[in-house]
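One protein chain is absent from this view; the other protein chains keep their places.
Right after this comes chain A.
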Amino acid sequence: MADSNSSDPSAGGASLNPTAASFTMPSASDSNLTNGHAQPAPNGEGQSKVTVNSQPRTAESAGKATDPNVAEAGAGAKLTGAQLKKQKAAEKAARRAEKVAEKGAQAQVPAQTQGGPGPSGTKVEIPRRPSTTKRESDSVPQLRRTPSGSRTLPIRVGSQQQQQQQTLNSAPPEKEKHHEPKKVGMFSHLYPKEKRATLAGAGREIHPAVLALGLQLRDYVICGGNARCVATLLAFKKVIQTYTTPSGVALSRHLLTHLNHQIAYLRNARPLSTSQGNSIRWLKNLISTQPVEAADSEAKQSLCEAIDLYIRERITLADEVIAREATERIEDGDVILTYAKSSIVEKTLINAHRQGKKFKVIVVDSRPMFEGKNHARSLIRAGLRVQYALLTAIADIVDQEAVTKCFLGASAMLGNGKLLSRVGSAMVAMMAKECSKNKSRNVPVIVLCETVKFSAKAVLDSIILNELGDADALVDSAQPEVFSSTNLSGPGAAAAASKGSSKKSGSKDKDTTGKAGSKKPGGKDKDDDDPDDKGDFSNAGLEAWQDQPGLFLLNIMYDVTPADYLDLVICELGSLPPEAVPVVNGVHGDDQAIA
């Protein structure tokens, strides 16, 4: 057991590549080393090796076989010419011995195969090695097996276990590779069907600007509904600028298909947001209605101008109007609750602060993205009074801090008046409403949302329309950095933050993540000691979630807030109740026109 353990590091290190393991394996045991190195040698040596290897066994089996042979020989000597028969018997014995040796070798391999399911792996690897010895005689299959079997002979017991262990250690990762990543059943429709977009995987027709954008979207460098929408439109503007219509086709037809490739690439990088979807639909509609007889340059010019105007009217100007209208809702003495980060909420708060309104902001944040940190940072920079807390402390915050208003950003406003926003928003809205109701206060929940983000879709739950983030993001156990404003609640926020983080990790894992982190090296050793013991994965923390049966990690990006928890939606058309969203869709037209 001990020696097998000592040989393990090499096996463990090589476990990623089973074929490589078999090559490095022999180096662990000296006797096999010669075999391993002799292996690529020419045929003659290989054959000699075979004979050398088979000799001890032939001697051993010959010991058993010779007894009847001798008896036979003795009996034969009585009947016929002794010499002749002896010669024959010798020949026979030699042949038999050879056969027995072969049988023995064959028998040993099955014995190993019965040891574990692994040898299928070794069998696979074997044919590769003798590729140099292919010109051997018709007994090649036997020869192939004998080396591997014989190689293990000298330290049979140990090596057998070793090999078994190797297969056990190497097989599971191999299986993981072949299997799909673990999926949470109810959300299986959200897992990406193809591999995420990469630079290498992109087609020739993908424009460099789109390539760059795709990677930025994929890695959340460009994040947030407005930023993504604007970036997409600007990238498409570049696509249009460098586009030339092939002869014999209309721009309105061919540019659309050309754009479709770009869109598919972007969608592959990250599912499109509602704002992106709406603006892309608008752009497509615009392109398809370009007059056929218009010159290429003119059409391109008008498209680019339209894109600029669209960005300006639907996003830049809209943001200003919304910020101005929302600023009017902020009064002196307000305590404003906000969640994660929204560009428009940030703009509103800073705008109100510049107008000299005296109010306090509570930024609620959560794992794993910690977008609220950025939000808090820019608010503090603008000179606001900010308190930062984690979502887990929301009940206490709403209760103790006398929150008067709640501002939320949006990813989309749905057709039935519900809000699709960063996961956790529903909780914030609900707590703001319910807690205030208990205290006979009224905390209005106000959504700031451009009409670009209005969607005609009606969704009842957070399952249908959602997006999955990287599940490994949940594993990260780093302690959140603690944020505090100048004069407010340094220790309070710190306590809340640490409380929040420990609570959250505790809910997922029996050990706190900190503990698991310190245990990690020890835990790994233990795993290697008793690979059969499945219970051992529990010590590895969330890091081993891929290997641990029954443990699934789900990192959803959005959730749906019911319209009951929302009071007001401020868009560039003015203040609306959430139920009026479909009306705006109908009025604004371009969302539903092609939907």
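List of remarks:
We take it that a residue touches a chain if its C-beta (ideal position, glycine included) is under 8 Å from a C-beta of that chain, and two chains touch if they have at least 3 such contacts; residues count from 1.
Criterion: contacts and distances are computed from a predicted model.
Hidden from the displayed complex is a chain whose UniProt protein name, among "UBC core domain-containing protein", "Ribosomal RNA-processing protein 43", "Translation initiation factor eIF2B subunit alpha" or "Vacuolar fusion protein MON1 homolog", is "Translation initiation factor eIF2B subunit alpha".
Here the missing chain is touched by one residue of A:260, A:285, A:355 or A:442, and it is A:442.
Across A:365, A:543, A:559 or A:572, the residue that sits in touch with the chain not pictured is A:572.
From the options A:91, A:205, A:296 or A:313, the residue with contact to the chain not on display is A:313. Among A:331, A:434 or A:461, only A:331 touches the chain left out of the display. Touching residues on chain A toward the chain that is not drawn are 305, 308-309, 312-313, 316-318, 320-321, 324-325, 328-329, 331, 405, 442, 444, 446, 567-568, 572-577, 579-580, 583-584, 587.
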